[in-house]
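What follows is a single structure, written as structure tokens, with notes after it.
What you see is the complex with one protein chain gone and the rest in place.
Note that the chains are named A, B and C in the order they appear, and that numbering of residues resets to 1 at the start of each chain.
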Amino acid sequence: MRIGVFICHCGSNIEGTVDTAEVSRIARDYPEVAFATDTMYACSEPGQDGIIEAIGEHKLDGVVVASCTPRMHEATFRNTLERAGLNPYMFEMANIREHVSWIGKDREANTNKAADLVRMAVEKLRRNQPLIAKEFDINRRVLVIGGGVAGIQAALDCADAGLEVVMVERESTIGGKMAKLDKTFPTVDCSSCILGPRMVEIAQHPNITLYACSEVDGVSGYVGNFSVKIKKKARYVDWDKCTGCGECVEKCPSRKAPNTFDEKIGPGRAINIPFPQAIPKKATINAEYCIKLTKGKCGTCEKICPSNAIDFQQQDEIITEEVGAVVAATGYDLFDWTVYEEYGGGRYPDVITSLQYERLLSASGPTGGHVKRPSDGKEPKNVVFIQCVGSRDKSVGRPYCSGFCCMYTAKQAILTKDHIPDSTSYVFYMDIRAPGKLYDEFTRRAMEEYGAQYIRGRVAMVYPDGKGNMIVRGADTLMGRQVEVQADLVVLAVGVESAKNSPQLAEKLRISYDSYGFFMEGHPKLKPCETNTAGVYLAGACQGPKDIPASVAQGSAAASKVIGLFSKEKLKSDPQTANVDIKRCIGCGKCVLTCPFGAIKEVDFRGQPKAEVIETVCQGCGICSSTCPQGAIQLRHFTDNQILAEVEAICRF
Amino acid sequence: MTKHTYSYYPGCSGQGTSMEYERSTRAVCEAVGINLDEIPDWSCCGSTPAHTVDHTLSAALSGRNLGLAAKQGHDCVLTPCPSCLTNLKTAGKHMAESETFKEKVNRLLDEPLETIPDTKSVLQVLFEDLGPDALAKKVARPLKGLKVVTYYGCILTRPPGLMDFDSEENPISMDKLMQAAGAEVLQFPLKTECCGASHGVARRDLVMRLSGKLLDMADSLGADAVVTACPLCQMNLDLRQGQVNSANNASYRLPIFYYTQLLGWALGLPDASLGLDKLCVDPRPALQSISANKEVA
Amino acid sequence: MYQELQRAPHTPSGLFTRAQNIPFAASRQQTPNRLPYAGMPSGDVMQVVNLTNSPDKTFMDRVMEESGQTISLCYQCGNCTASCPYTFGFDIPVSQVMRLLQTGQKETVLSSSSIWLCASCTSCTTRCPNNIDVAKVMDVLRHEARREGFVKERRVKAFFDSFLDSVRSHGRVFEMGLMVDYIRKTGRFWTDMELGPKMLPKGKLAFKPHNIQGRDAIARIFERFEKEGS
Partner (left out) sequence: MPVLNGRELRIVGFLCNWCSYGGADTAGVARFDQPTDLRVIRVPCSGRIDPLFIAKAFMNGADGVLVSGCHPRDCHYAEGNYYARRRLEVFKQFISVLGIEPERFEYTWVSASEGQRWQEVVTKFTNQVHTLGPLAPIPEVALSQLAQTTGTDIREEA
């Protein structure tokens, strides 16, 4: 075998603390190494061309590149080998950047470690076999989880590209958080005017099947062939018959149900249609508060429903959908701010969240757009906004900045002035984060034209002064003073948190998530919309706090990834699958039991039971081969000998 | 009712300015079966002055008492006074966390401190071991009709990491006990706002402002009385109420009870054992008014 | 002479209907000279703070080491100033004390009256979003002030000293003795005169100290402390 070793400088990232020339000199003496050199940027075009030339010139049949993590450029260099006519799996990488040069300054130790890692790669490569990827056909259907603005954008882009889309939305209507907004920044245009038509498009698009009031119950299979179990939650209304007329909502006697769409600020009924432009515009019954379902009495809605759509016997239903790709667009939730007892901990009715205030501002809201204090319905004259409630705060475990609260608070300050001309808005902030196009001009406008009083400092206490108004006590660090504001209404810019039980969904999709529950992207800069799991993509705030423009952009980005995936005739399967050596297999069946994907079946070979791998189902985890007592089943590219070769490369020299 | 015995650290003010707190604490604990075994020959914990001079000195002054308590063999030391509680807890926690600090403290003490007993406030034991429900069953004279405001003071439940009892912003333990005793507890937003603490002598203007705010808020809420659990807060609000009135030209006549006094009264204990006569602002009118309307009701 | 750089006028897109065609670089007005007032760091004139050589590193390290707190955690949000009930009486609000500590301005911090008026009520520690024990830092600043001889609030220090002298000599606080000693140190004989008649009939004022047996054990603690110089 003739092996070529290429030690990358990666500019100064590796060369800074590793003597790459020395490593390539050592590598020349490794067994079966025919050529070794160091190169400035192996992954760059000249770098890759240099490798292709060396393969031709020295008639190499295997390549080792010592550079960054294979998780970033293994695919890049495999393509290089393919372009040079070699089998892409006759290639190994040594990670001498993230695992060597970047984690220590000791040049001699780093150089020595790099040489060792290259030796390990060479030893493994000497035992690599050429592998041919098999092809399998793709189910050109995509599942979009979450009907917020990001999910809507992804679904519409995929549908317009001719793909069949299945959208699953947990609430009874799509529209997510954006549907709850009155206006959006920085243009102050009406939220339902720009979102409404897109929601209608979802409902009317022939390629899109919408499952509202439903959740993903389980996902199995792999890229190109996922099988998804969707749980259609019981809504006790037959949506085929329901016309959304709203008769039932008016007559329903149970008035204590929480109105989750209006963020519990307005009255709620047991049977409810979230808002006039809801899609689908259907009624749903909240089982906990429906007198019929809890006490067996009433049933008013059943009596008066013109199209007798009420069905109290309705049960949850599981539907299976076969799809080829999944886009997770599950959005975010607001932080439970009641841990801040210094702001009343939820005891004071006139201390509300920004989303509740948005409902008060909204014409389709509980007060028809007239801003009224929840306590006594009076129009507030002094509205105090408190920023960073549950963001940038280590003491409540939320050290990150939620990104768009500064912007929507400026918008709400402007809207407050529009709604109540003689009102004054006060904003307690630490730093204004307004990075987008026309964002900063927008916040300046709130201060300059709309008279919002911006006070630089946090708020320590919000309390009633016993004489009927609320005192907001904060600091003005620019003035160096403690300050107080008599507030009629306090609006908290509550921080963003990952959507409820998104860790559970991540486990179903087998993608990883960070300690706050946000899904982990493939690479923070290079693959923001992909995950480490092929065929599962991310869009919107489920990947991290972001505003509407960024979410919409990610919706389109995720859609383009899906469209790109499905543009190929067939998908190449990863050839790193298990493989049974019939001679050694004694048919004990242990591997069949341990395979998480059921990718091994028992076959009869001349009267003896043997194991056989279904290559398209095998995911290449290798659990079978470490279970097999005979070592009969080996995972290609990670066989026992290959791994042990690396072990010996470390220990024997 | 479990007969539980604790080491008891009364605190210096209990011998003088807050003797009624000391007396009523002993009476109530006796009545509800909490056994207080006073630490023999206990000494001052140094209170605020000590830790403003040096943390090792402050820990040594508290440490001596922790050592004596450990010898008594009970698993926990009780003290009614929040300032003593903070010093004992800080000393104990700091020594438990850092060996070097413990050695520095032991170098100041006659006998080095080995095991460090746990410390709790009497309020915590009354609330957790006894509990409002058990208390309600023992009430002989419910405080029905008495509107009170519960003032916890700034260090009884703060900082949360150290004191870890009740909430640091909106504590409710005294509220629950008072409600169990029949009183009506008003929502008091300044439960943990400082009253001026030890500045009464050197910088009285600070106490006039801060205690003035507390009395003003209690008054505007229509409270009949304020209930506290700290000798210094009680002194600033009761003994200095006259000074506050003249400084802020107000005219409050708000009795400032220790919660143990009201609990004792509700349990039917004799006035003498509660030291009600020791309070500056006469509490009798308030108490008589509720017992009067009891005959009527 | 540099030719005046001609900047292309940048007109924002017609989004805001009333936007005028404003030149990109607005002309620089002359800002008035700001006079010091009570809230600003003390010092008769607003000196320029040289941040390269004026920070006293040893002071900063000692305070951080003794308080066990990391000053760089503070992002100057002002929550301590907002929480502190004594801010009205301070000359430097507590968030600015922390800022002066971050920049090592030893004299300005130690000569403030804030560090003496702070009553360790721990509002700041309770509400600091970065979990800094600010109350402990203020405590340690008082230790530093005593070591370096800065005493802005003489009477507050006198009261603490009298308190500890009383503990040192009796083992417990002898309240009457404490007041007498405080009056001796400050000469303010009229302190709390009107409270005497209120407390006497209640029998709350003991005239004789109650010396505990372990009195000399307490005295030894103080002696060892002074010898150690901690």
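Assume contacts are C-beta pairs under 8 Å (C-beta built on N, C-alpha and C of every residue); 3 or more make two chains touch, one makes a residue touch a chain.
The structure presented is a predicted model; accordingly, all values stated were derived computationally and were not measured.
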item	value
Chains still shown that are in contact with the chain withheld from the display	A
Selected residue (touches chain absent from view) among A:12, A:204, A:315 or A:515	A:515
Given A:78, A:113 or A:546, the one touching the chain that is not displayed	A:113
Per the touch definition above, residue among A:532, A:556 or A:616 touching the missing chain	A:532
Sites on chain A contacted by the missing partner chain, in the whole complex	26, 69-71, 95, 97-100, 102-106, 108-110, 112-113, 115-117, 120, 507, 510, 512, 514-515, 520, 532-533, 576, 594, 596-597, 619-623, 625-627, 635, 638, 640, 643-644, 646-648, 650-653
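Note that in this section only the chains that are shown with their structure count from here on.
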item	value
Pair of chains joined by more contacts [C-beta pairs], A-C or B-C	B-C
Distance from the mean Cα position of chain C to that of chain B, given in whole angstrom	27
Chain A and chain C, separation of their C-alpha mean positions in angstrom	46
In chain A, residues with contacts to at least two other chains	342, 461
Junction residues of chain C - those touching two or more other chains	88, 123
Of chain C, residues touching chain B in the complex	66, 85-86, 88-89, 117, 119-123, 125-126, 133, 135, 139-140, 142-143, 146, 153, 155-156, 158-161, 163-164, 167, 171-173, 175, 179, 182, 191-192, 194-195, 198-199, 202-206, 210, 212-214, 217-218, 220-222, 224-225, 228, 230
Chain B-touching residues of chain A, taken from the complex the two chains share	341-342, 345, 347, 461, 463-467
Residues of chain C that touch chain A when the two form their complex	12, 15-16, 39-40, 75-84, 87-88, 92-93, 95-96, 123, 127-131
